[in-house]
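This report concerns only the one structure given below.
With one protein chain removed, the remaining protein chains of the complex are shown where they sit.
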Amino acid sequence: MRVRVEIHNDTLSPWEELASHEQATAELKGRIGAAGVFVGTMRDFNEASDVIAMHLEHYPGMTETHLERICAEAGKRWELLDTLVVHRVGEILPAEPIVLVAVWSEHRKDAFEACRFIMEDLKSKAPFWKKETLTDGSARWVEKNTAGY
Amino acid sequence: MRVRVEIHNDTLSPWEELASHEQATAELKGRIGAAGVFVGTMRDFNEASDVIAMHLEHYPGMTETHLERICAEAGKRWELLDTLVVHRVGEILPAEPIVLVAVWSEHRKDAFEACRFIMEDLKSKAPFWKKETLTDGSARWVEKNTAGY
Amino acid sequence: MTVDVKFFASLREQVGCEGASVEIGEVATAADVWLAAAGGKPMPPNVLVAVNMEYTDPNREVKSGDEVAFFPPVTGG
Partner (left out) sequence: MTVDVKFFASLREQVGCEGASVEIGEVATAADVWLAAAGGKPMPPNVLVAVNMEYTDPNREVKSGDEVAFFPPVTGG
């Protein structure tokens, strides 16, 4: 199973990212029957406040390793051909994508379940932290991610 | 909630389709926090045989209505902002995408669950039928879709 | 009365007919329509029935002008 994990400061264009990733993995063509994809995007509203910007911090080294490990774990639990995780860090504006998780498999059950599994682990364990800037200019750390199940 | 259902003969480029769909629904920007996407692709192998081509038939009128209704039903069960279903019919070759289901919502639970719900209903109830052409030139109807849970 | 009948996919090939306009008595079920339209072939047990593009069961009564469709298990996606 292929695994690709990327963390970067640049704007994330999930659909372009997926198109170029599939071009780079053309040897899987014909074997893939299903792709399960999740994109998380910054909203302009969170916990009763209007949010105008966000800073995303990570733990260089640990974050990548953790994400690669969870993709490998997904590959043990389900029959997967390829997994891709791309996560932004740095300054992010509302409506900008934050994270892309994609999983390719022969059958749809594996793609659906593994994509959600990776995303839930990312939200609950991968070392990332968000600090939001509100309309009045004040900043606050997001304290906890909501449960996904 | 927005619903868009399309059935067509042309090649389906799911990532381009998603990019242009999001451009056309820009009024949702800032509210969307999650997108759940599924792409089903033709494999070159099915039920122990190499498959070289497929013909996909549908019931014009009923198929569209059924898909619109299942999107509406998903919108009742989950908090959704937008749903998109694009399905190909006609002649399809291995590695070509067959179906795209996409769901946009504020929170990830809704996107994951509604996307899978729509896809499972599509596989089990939407009037589409596949006829496969094998390497020896013979053709066979696919008799049943596999379970997705 | 007259109803419109459609057959899809493998069923169309088995019956040898894509669609037909069928004359039938005033009180008739979808199953009666099958018998009138399918040339005496018994209806396979897994056949799906739609009347006016809505799933229904073979015992559903049909009305004049209804579109009655028969098809095998679906295999899209």
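Letters are used for the chains, namely A, B and C, taken in the order the chains are written, and counting of residues starts over at 1 for each.
Please note the rule applied: a residue touches a chain if its C-beta (ideal position, glycine included) is under 8 Å from a C-beta of that chain, and two chains touch if they have at least 3 such contacts.
Just so it is clear, the model here is predicted, and its values are computed rather than measured.
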item	value
Displayed partners of the chain not shown (whole complex)	A
Touching the absent chain when the full complex is considered, from A:24, A:62 or A:93	A:62
Contacting the left-out chain in the complete assembly, out of A:21, A:43 or A:87	A:87
Absent-chain interface as seen on chain A, which is shown	40, 56-59, 61-62, 65-66, 87, 98-99, 119, 122-131, 141-145
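As a convention for this text, only the chains that are shown with their structure count from here on.
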item	value
Of all residues in chain B, the ones touching two or more other chains	40, 119, 123
Residue numbers of chain C (touch at least two other chains)	77
